[in-house]
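Left out: one protein chain. Kept in place: all the others.
Should a chain be cited, it is by its letter among A, B, C and D, assigned in written order, with residues numbered from 1 in that chain.
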Amino acid sequence: MKEIVNCVAYADGQRRADVELNKVHEALKNSGQFVWIGLHEPSENVLQRVQEEFNLHDLAIEDAHRAHQRPKIELYGDTLFIVLRTAQAIQQNHIEFGETHFFVGKNFIVIVRHGSSVAYTEVRARCEATPELLSKGPGFVLYAIMDFIVDRYFPVVHGLETELETIEEKIFNDRPSRETTEQIYQLKRELLEVKRAVSPLMEICSRLVRFDIKSISSETQPYFRDIHDHVMRINEMVDNTRELLNTALEANFSLISISQNDTSKKFAGWAAIFAVPTMVAGFWGMNFRFLPETDWQYGFYTVILGTAGVCSLLYFLFRRSGWL
Amino acid sequence: MKEIVNCVAYADGQRRADVELNKVHEALKNSGQFVWIGLHEPSENVLQRVQEEFNLHDLAIEDAHRAHQRPKIELYGDTLFIVLRTAQAIQQNHIEFGETHFFVGKNFIVIVRHGSSVAYTEVRARCEATPELLSKGPGFVLYAIMDFIVDRYFPVVHGLETELETIEEKIFNDRPSRETTEQIYQLKRELLEVKRAVSPLMEICSRLVRFDIKSISSETQPYFRDIHDHVMRINEMVDNTRELLNTALEANFSLISISQNDTSKKFAGWAAIFAVPTMVAGFWGMNFRFLPETDWQYGFYTVILGTAGVCSLLYFLFRRSGWL
Amino acid sequence: MKEIVNCVAYADGQRRADVELNKVHEALKNSGQFVWIGLHEPSENVLQRVQEEFNLHDLAIEDAHRAHQRPKIELYGDTLFIVLRTAQAIQQNHIEFGETHFFVGKNFIVIVRHGSSVAYTEVRARCEATPELLSKGPGFVLYAIMDFIVDRYFPVVHGLETELETIEEKIFNDRPSRETTEQIYQLKRELLEVKRAVSPLMEICSRLVRFDIKSISSETQPYFRDIHDHVMRINEMVDNTRELLNTALEANFSLISISQNDTSKKFAGWAAIFAVPTMVAGFWGMNFRFLPETDWQYGFYTVILGTAGVCSLLYFLFRRSGWL
Amino acid sequence: MKEIVNCVAYADGQRRADVELNKVHEALKNSGQFVWIGLHEPSENVLQRVQEEFNLHDLAIEDAHRAHQRPKIELYGDTLFIVLRTAQAIQQNHIEFGETHFFVGKNFIVIVRHGSSVAYTEVRARCEATPELLSKGPGFVLYAIMDFIVDRYFPVVHGLETELETIEEKIFNDRPSRETTEQIYQLKRELLEVKRAVSPLMEICSRLVRFDIKSISSETQPYFRDIHDHVMRINEMVDNTRELLNTALEANFSLISISQNDTSKKFAGWAAIFAVPTMVAGFWGMNFRFLPETDWQYGFYTVILGTAGVCSLLYFLFRRSGWL
Partner (left out) sequence: MKEIVNCVAYADGQRRADVELNKVHEALKNSGQFVWIGLHEPSENVLQRVQEEFNLHDLAIEDAHRAHQRPKIELYGDTLFIVLRTAQAIQQNHIEFGETHFFVGKNFIVIVRHGSSVAYTEVRARCEATPELLSKGPGFVLYAIMDFIVDRYFPVVHGLETELETIEEKIFNDRPSRETTEQIYQLKRELLEVKRAVSPLMEICSRLVRFDIKSISSETQPYFRDIHDHVMRINEMVDNTRELLNTALEANFSLISISQNDTSKKFAGWAAIFAVPTMVAGFWGMNFRFLPETDWQYGFYTVILGTAGVCSLLYFLFRRSGWL
């Protein structure tokens, strides 16, 4: 995938022209136009050109290059700099995180994608299909992509919820196992990672709503409030899953103990049953001259049968009282 | 149930006329009138008509259609948009949640019901019976229905408290079981769900009280403060139950351990008792030429009786010291 | 006990006259006077008369009638409405809660008592004994009764602390028992209930201190700050007891486990000791023609004694290493 | 120790004269002077004289007499009333708490000592040695004594940290014991008590720094900020110790369980070893006419030796696999 994915000028919500990165300042002379630039893991070289075109702050450019930032919002002069983490559920149990950085000015928006995130061509197409919204400027583009990013967290979190259900199933239906415990731990780890990616978003959204930022028209505020709402829902789902997981861990623990108690009881019960024939055999094994019925032909079988009877009785008694 | 449950114009607290959805704007020309519309899972079609009549925001209409929102309050221009979750205890252990959305303007209130909630015809009747209150306008209608919704949480939470009591009973009176542990987990899950539905209500109520919202007359503020109070009580009851449940989980755990200890002790005690005849029989089973009393006719019975005596003695000793 | 306990007019801190409820508005015409009314579980009828006399809000009257409110403070116009929970330690382990509601205006205070609280005649007598304070008006009466209510929480909380000490004693000195675990749970429950009654009091007191409330003269503010302080102390004592109780629960748990370990070790030790005679007897019980010393007259006794010696040795070894 | 420890007038940081309590108001006529009074568990009588001299509030005097307050700061008119808890480590494991109350006005400071605190003569001497600081007035005296009180918490907290280290040592090096569990509980209790004494100090210090209090010159603010800092450090140390203690409790618990598992394994291993001779002896104890090698003279010894060999083999196998 090339570094500069797209570099397009828009006016009145309509795509006007593809411009070259070097000639962006010319396009910006038209007061009604704004430029939307999409970059993918850009080289220092490209970033430097962008910096010069839009007069961006050193620190923001450094962040945009190095990536591995935590989600944040900064205002350098009139330019807004936003960092978001993106997430994708690759397989059921594996989440891949990426990063997207935004530089938003009055007449430009630069979007820098890092890591395994999906391209935003779909969002661009959708925006171009609603010119009345796109005409609100870079602020709306920012909203559209943030909305796209946040919406992709829902399947991720649903995946984690499903995982919790699998764990519940195992805890309450199967016997306790080392695997379940390790799964609980892994799920906890994933939840923490998602939490870490999502929770700063609330602060970001509420700052976009509350503060008066020049590069974002006030009309778009309800839209950011909407994202704020989605983020709160995701956050709540994560917290919920986390709390249930903690309870699951404790329930698991209780069940392990109950299971251990069952083992002990079962063992004790069988030991008691086996103690009977041992004792009986011991008595008739004593070397007394006068042992009862030793001369009777069916003595042996009688004793065996009697013992078996007592054992069966014990078995049923133990069964009834829950020891077996 | 039909989509448009009701669409009525009121003036001076009196029901004036049933109006058609298309002709609402005509009814609203009368300055003293307001319209109260009740919808049930409306189609996109109906919602669009409502949107046009009252000039509502796209995002709010989208929310009202999709449902599955978290409780919230938004102000789009002069129109208030509120989302609440409704709850009903179907059986003792099953809670069904629904959603109700409100659009409140100076002279209209639109109520959109989703899911398994009860119809609000009862509330409408009660409102119409107190014209002096109903004359306060849409704000009072909002109060009346919110009050109705919140009051239905009380039986739900009482149900959960009863469930906790059942669990307590089982923990402290019965022997530890897998079922109790699973019940604790399920109750925790339900509590979290109720909590999630109720806790945003506090924020909603306090915003209704604190902020100056045009479509709600200041006279109704004490009423919303009253709801706020009820919500705080429900919230407190849920938190209380949750904290007790956590302690119950730990108590359960302690009792399982005590029970396991009892099992071990019982087993150890009986093993000690059974060890005696085994040892005695073993000694008289040795092939020494000179074994004491082997020639005595009642030797066998004496030994058996002596052993039984020692065992009985042990039994009483163990009983007294708590091992059996 | 009658509904209307008292209804007295005061001026300059002096008791002037007992007035009838219907004639209160006449008494209030004297600008220097205020009326102090004490009610006990009043009927709707009486409450309605009170409402009419002082022009109280519907919702407050409804609350005062239904009781079962959480402690709160509301300002309806110029009238202050306060709900407090009262507590009494009936026996060592049983707390009875009641409720007291206050309506405080510039020249009146109405006190509504519900449930098992003590009558406030004692407070009235004390107030009448200090006319210089009572002349500060209804605000001082409010203080006097709140102080009385809050002070009665101290013995309640001391009772709970004593209960904790009893539990500690049992945990660390006795053997683990089901009763102790249940007592911990019950104490937790009581602590939560007291907490629920006390903690809203802090908010109430600080609002009485911070806000400018017409019906309360600013001179009484230090007095409410004093109550605030007492409430904070009670609250701290409850929190402390709660945290210690949680640690006690965990310590209890550790001790149960240690006790279980002791059981296992004891059992293992005795099993090892008993294994010796069994083995020895087994060997001499084998049917070899040539067994050592079987022909010796004292063989049997020698073997028994030898075995007993080995067992004693094991006993002392195990004793020393902590297995018995 | 006498009630009135000291009553001295100062001017320009210099000790001027010892005054009698009754004549304090005369000394205060000199505008440059202030009076520093030290009391120790004063009688009601003395306190009343003090109250009259400086016109103090009833409630503050009541608090100063009764003691057993929680640390707090109150402003009655222009007079500051402060309550602090003092602590002393008597022996390694025993902390004694006392109370010191301050009344601070523009030209006086009254210090009331209760319980087992150390006398402040040392502080007085130090203050008199730095007249340039003492000339800042009662505010500086307040600082000097508060600093003295706070600094005495450091050895107390270090003592608790040492206790934690002793407990760690016992947990990780010795075998689990009831004593360690009880020690953990006692340390928790002490930590809670210190916490309760120290944490309100932060609020007190920050109010002394933030608010404009007439009786304290603004020059002394950095000094109170310094105390605030020390209090925060003590608080942090206490919190740290508390969190480590909680982890220690859990670690202790894990180690008890591991130890129990070791016991079970050891027992199981020895049981398996002892099962071999029992089985072998059992087989040769059967009354078949044709048993192998029973007629061989060394049969018995061969069997014994063979059995011992198998047992030794099992012992080494179990040893290697960690069961013994």
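The working rule: a contact is a pair of C-beta atoms (placed from the backbone, for glycine too) under 8 Å apart; a residue touches a chain by one contact, two chains touch by 3 or more.
This is a predicted model, so every value here is computed, not measured.
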From D:Tyr76, D:Phe148 or D:Phe283, residue that would touch the chain that is not displayed: D:Phe283
Hidden partner chain, touching residue among A:Phe148, A:Phe172, A:Trp270 or A:Tyr315: A:Trp270
Subunit D, residues in touch with the chain not shown (by the definition above): 168, 172, 222-223, 225-226, 229, 232-233, 236, 240, 243-244, 247-248, 250-251, 253-255, 257-258, 260-261, 264-265, 267-268, 271-272, 275, 278-279, 282-283, 285-292, 322
On subunit A, residues whose C-beta touches the chain left out of the figure: 57, 59, 69-70, 72, 74, 76, 175-178, 181-182, 184-185, 188-189, 192, 196, 249, 252-253, 256-257, 259-260, 263-264, 266-267, 270-271, 274, 277-278, 280-282, 284-287, 291, 293-300, 303-304
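Everything below uses one rule, namely that only the chains that are shown with their structure count from here on.
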Interchain centroid distance [CA atoms averaged], subunit A/subunit D, Å: 42
Geometric centre distance via CA averages, subunit D-subunit C, whole Å: 26
Subunit A, residues touching no fewer than two other chains: 285
Category of the chain touch graph - line, ring, star, complete, other: line
